[in-house]
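A short worksheet on the structure shown next.
Right after this comes chain A.
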Amino acid sequence: MAKDYDLAILGGGTGGYVAAIRASQLGLQVALVERGEIGGTCLHKGCIPSKALLRSAEVYRQTQQASEFGVDTNDVSLNFKQVQARKASIVKTLHQGVQALMKKGKIDVFSGYGRMLGPSIFSPIPGTISIEYDNGDENTMIVPKHVLIATGSKPKSLPGLEIDGTYVMTSDEALELETLPQSILIVGGGVIGIEWASMLTDFGVDVTVLEYVDRILPTEDKDISNEAKKLLSKRGVRFVTSAKVMPETLTKESGVTVDAEVDGETITFAAEKMLVSVGRMANVDNIGIENTDIIVENGFIQTNDMYQTKEPHIYAVGDVIGGLQLAHMASHEGIVAVEHIANVEPFPINEAHVPVCVYSSPEIARVGLTEEQAKEEGLDVKIGKFPFKAVGKSLVHGETDGFVKIIANKDNDDLIGVHMIGPHVTDMITEAGLAQVLDATAWEIGGTIHPHPSLSEIMGEAALAVDGKQIHG
Partner candidate 1 sequence: MPVMSYIQAVTTALKEEMQRDENVFILGEDVGKKGGVFRATDGLYDEFGDARVLDTPLAESAIAGVGIGAAMYGKRPVAEMQFADFIMPAVNQIISEAARIRYRSNNDWTCPITIRAPYGGGVHGALYHSQSVEAVFANQPGLKIVMPSTPYDVKGLLKAAIRDNDPVLFFEHKRAYRLLKGDVPEEDYVLPIGKADVKREGTDITVITYGLCVNFALQAAEKLAEEGIDAHILDLRTIYPLDQEAIIEAAKKTGKVLLVTEDNKEGSIIGEVAAIISEHCLFDLDAPIQRLAGPDIPAMPYAPTMEKFFMINPDKVEKAMRDLAEF
Partner candidate 2 sequence: MAMEKINMPQLGESVTEGTISTWLVKVGDQVNKYDPIAEVMTDKVNAEVPSSYSGVIQEIVAQEGDTLEVGALMCYVEVADSTNTQDSSHSSSDKVNETHESVDPAQEQSMKKRYSPAVLRLSQEHDINLEHVEGSGRGGRITRKDVEKVIAAGERGHNAFSQSEKAPETNKTAAKQTAPQHERVQQEAQAGDIEIPVKGVRKMIADNMVQSKTEIPHAWMTVEVDVTDLAKLRNKVKDDFKQNEGYSLTYFAFFVKAVAQALKEYPALNSTWAGDRIIQKKDIHLSIAVAKDDELFVPVIKHADEKTIKGIARSIHDLALKARTGKLTADDMQGGTFTVNNTGSFGSISSMGVINHPQAAILQVESIVKRPVIINDMFAARDMVNLSLSLDHRILDGLVCGRFLARVKQILEGMNDETTSIY
């Protein structure tokens, strides 16, 4: 029989490997089962590679605009091969880093496909892990005291829009493109769709975004999604909202065409390729859930706020449980789950304190509720809004688009939500996150001294604006 493990983790993505590290810090014997590469979607197919490409796109655009800054460059051109090579090298570096962390934490990494087995004679509760290897070696069985499911998610498609990797792609395939298409149809104007739209338009691709509901980024505050639409449109992205794509009309012949119903009219859209970004589905199949009492609802594993499933010794974190499908959410969930296993009594995560970022250009970031959500909850709100164009540092940067919007509770000054669109906002949202965690009010943010000149001044101004006391507005 194999080693006695305190914890077996299915999936080596952000949720899984961070949980593994925390578990080893807490003295648990940990087995991590991952068929692909440690780091998961985030490192290999999501956050990191896509942001690497976005950064290249941004540099390319800014270089084209360099003459405004008095820097003349001749013949700016894009070497897409190098773009991909740079991305690959970043991923590789980080991958090596994670592998080193596994070694350091004495975490046993099993490179195979793990499945949970039901109760057996020697293991009266389900959760024995059987690991299958691609090379046909005999399965390894481990009987851990606890199991953490962190199997993540994969891109969804629409029924009828079969992913072929050539014409119709998800973000997985798009990341591996060797050459850029002339034009692209992006189906789905959510976070992933908008990031790709921003990147590809900067790379010079002709981008059309088809969104089913009446606005892009429907989970963001309405002001933010309007501003994003305006700014991206200015850069050449074509947005079609309330567009009901009809998958049965898809044709693929040296390009794709598809019909969509827009305001009762049927319009045919054509492009060289299509990117489907309609959300991600949890990886709950073929991991042995049926051998347990774990409840799967709407495709996601159900857990309590300590991430315990119906089987109290089996936990699940990350995309596989739905909610905010974000790497930093998964890693934090993993930490909470492991601390619960180790009886450390962690604080449950409050979703209202979790920052959500879109790495388009300009960037978008938020923490807390949108104005619409706040009103739906019947809160009486007051709002402070401040534009980047009134912030000196933003003029210096040459990036004056966007604003910060702070929503506070009229009754008690509670911070309800902070929404940002503009340069470097994904780096600045942390201040709002900290304010939420510390239960700060808007006027306390306003009373915080922000360095001048800096982009972060906008936080102070927007916070003061909540009570109409902004200085420069």
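Points to keep in mind about this one:
Here, a contact is a pair of C-beta atoms (placed from the backbone, for glycine too) under 8 Å apart; a residue touches a chain by one contact, two chains touch by 3 or more; residues count from 1.
As a selection rule, all candidates are chains of the complex that A comes from, given by their letters.
Owing to the predicted nature of the structure, the values given are computational and were not obtained by experimental measurement.
Here chain A is displayed by itself, and among the listed chains 1 or 2 from the same complex, it touches 1. The touching residues of chain A, counted against candidate 1 in their complex, run 117-125, 290-291, 293.
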